[in-house]
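Missing here is one protein chain; the remaining ones are kept as they sit in the complex.
Per-chain residue numbering starts at 1, and chain names A and B are given in the order in which the chains are listed.
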Amino acid sequence: MHEFVDAMDAATSGCSRRDLLRGVALGWISSFLPAAFAATAAEDTGGFNALSALLTGRKIDDPTRSRRLFDALVADKASFMSDVAALLDMIRTRNIPVAQLQTALDSEKSPFAALPRAVVSAWYLGIVGSGKTARCLDFEMAMNAQVVGDVLKPPTYCYGGYGSWAVKPI
Amino acid sequence: MNASLRIGCLLCLLTASAAVRADTTADQVKRGEYLALASDCVACHTAPGGKPFAGGLAMATPIGAIISTNITPSKTHGIGNYSQQQFADALRRGIRVDGAHLYPAMPYTSYALMDDADIAALYAYFMHAVAAVDTSPAQTSLPFPFDIRASMAVWNLLYLDARPFIPDAGKSAQWNRGAYLVRGPAHCGDCHTPRNLLMAEDSSAELAGAQLGSWFAPNITSDANSGIGGWSDQDIVDYLRTGRAAGKAQAAGPMTEAIDRSLQFLRDADLKAMATYLRSVPARRDAGDDAPSYARGQAGDQLASNRGVPLPDDAQRMSGAQLYDAYCATCHQASGEGSFDARMPSLFHNTASGRARHDNLVMVILDGIHRGAEGRDVVMPGFGKELSDTQIAVLAAHVYQMYGNPHATISAEDVRQLRAGGPESHLVLLARLGFAGAIVLVILFVLWWRRRRRRRVR
Partner (left out) sequence: MTTDLSSDFVVIGSGICGSLVARELAMRGASVLILEAGPRLDRGRLVAAFRNSPRRSDWMSPYPAVAWAPHPIYQPEDNGYLVQAGPYPYPAEYIRAVGGTTWHWAAQAWRLVPNDMRIRSLYDVGVDWPMTYEELDPWYQRAEEIIGVAGAENTGSPRQKPFPMTPVAEPWSMRRFRERLAPEYAVVDNTVARNSRPYDGRPACCGNNSCQPICPINAQYTGGVAADAAEAAGAKLLPNTVVYHIEHDATGHIAAVHYFDPDKTSHRVTGKQFILAANGIESPKLLLLSASDKYPAGLANSSGMVGRNLMDHPSTSLTFYAEEELWLGRGPQSPSSINTLRDGAFRREHAPYRLDFTNINQVFAVTQSLIAEGVYGAEFEKQLRWRAARQCNVKNVLEVLPNPDNRIALSAQKDAMGIPKPEAHYSIGDYTRKGAEDSKPHFARIAELMGGTGLRYSAEGNFANNQHITGTLGMGSDPANSVADSYGRTHDHENLFICGTGLMPTSATMNSTLTAIALALRTADHLLPANASKSAEHAA
């Protein structure tokens, strides 16, 4: 679902109201459960964060962004969480390096072949899904923009004052 | 015209004019030209698209429009028949050659500080280097009782100190030069010093900030939070010359004209002198300024929860973050940090968002910033046509929250008022009431006095 953050939420800079409510609710509920069953907000994104860190080679330390991309990926494919767990398991068991992962999955026609692409598309492009169900979740803050951010601005953002693009970039 | 072209023209005029006296030297005319730039005569005495100094600019004041006069050396329509003394009287005492009083929209209370040599130089410039224009602009016609120019005589008695500047022996030459320029020709206080009910400058609050229609000429006292106390000398000089103090502030509204037509032409030494003086103006702290106005805010965005969320069909329901994304982020960037080269400034660490008064932030959003000849250089476009009062209020609130002063408030009604020209002034009504009241008092007094006399006679 698209989360519309209305103007009143602006004060909670970056955090959606749903996140706060979820965190509070879960915290309250978990205080009643035995520790072994305590479900914290972090756990359902845990596998996703681990796989994301593995594939992108970057620290995944933005919980708001993680949560949002995760929710979109789950909405796009209901089995996302279990697929992630299964793929992580496969990678650990067979010790597949990231550089060879996609080739291995493609050549084996693995049921998880689309999964790394879906995860990195979410982080690198900020896009989840394809065709009519494709959603944009990031653009200027997507990882691909950050990778080249010392030289380029994403389209629709000004480069600088008039003529600033005439000089050698770096 | 640029400075060198002007000088070229005036040299031609000089050689052509056989009537030039031996002691009206080219140097004096050049000095007069510089002083005319410092005094910014051209800004008020030229109508938009009109000939320089031929008058016709209607200046909106709380008491009505005051229209500038033709001060070219035209003998039929300008000041061509003025003697140097008459010129000095107009400049220092606000008195026209026909004896009528000028309104203090003409900043004669400031120009009164100018010394005789400078007045003579200005006279030489106007008489010999300015092209005569033989047309008259419309006459100023203010509502009763302000159309009684003679009342200015009383006002002048109360508020005009017509003595030229007296240097302070205990201060440096640089400070004195700065004081002379700031209080005299550059007449900074005419905009930046608050005025009392009778519209005279409140000298106890020098440069502490004043309302000018929709814009607010800010506090530029030496206060570290509310004023320029935390600025370096270079910041001040840069601002006066270019309209930008990097990482602090940029000129907008009427100040851009002051820079483009006047301050940018001043010599480096003079700008430095003005900076020296400004740093000594007694500090005035505005209520609630608990941090420097140029140091508030930080980079930030709400994109992690907003990117990809469709805009509401009703544009009036767009959130602050959505409005920022649609109208501001292109130049000021997604996190408010401004462009690589800072030509598009950061919105945090910027007095535009750091000051608690919202007037100038709203006006910049409405009108943008236009620099250069007749304001043709669009440095920032205005959004007054595209955005409603509600949208601007929501957007400004977002800017304050994300990048600026958390104590600033703004409503759609505030925006509506600023769009309409600023807080309403009841000065005309009050003056009329006051005048009527005075007449009633006089009538009552006369009646009482007559009754007293009659009683005595009986």
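In this text, a residue touches a chain if its C-beta (ideal position, glycine included) is under 8 Å from a C-beta of that chain, and two chains touch if they have at least 3 such contacts.
A quick note: this is a predicted structure, and the numbers were derived from the prediction, not measured.
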| item | value |
| --- | --- |
| Chain not shown, its touching partners among those shown | A, B |
| Touching residue (missing chain; options B:62, B:254, B:381 or B:423) | B:381 |
| Of B:140, B:322 or B:335, the one touching the omitted chain in the full complex | B:322 |
| Touching residues on subunit B - with respect to the absent chain | 307-311, 315, 322-323, 325-327, 330-331, 339, 343-344, 372, 376-381, 386 |
| Footprint left on subunit A by the chain that the document does not show | 54-57, 98-99, 101-103, 106, 116-117, 120-121, 124-125, 127-132, 134-136, 139-140, 144-145, 147-148, 151-170 |
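One rule holds in what follows: only the chains that are shown with their structure count from here on.
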| item | value |
| --- | --- |
| Centre-to-centre distance between subunit B and subunit A (centres being mean Cα positions), rounded to whole Å | 52 |
| Subunit A to subunit B touching residues, read off their complex | 2-7, 10-11, 13-16, 62, 64-65, 68, 126, 135-141, 153, 156-161, 164 |
| Subunit B to subunit A touching residues, read off their complex | 300-310, 312, 319-321, 329-331, 333-334, 339-341, 343-344, 394, 397-398, 401-402 |
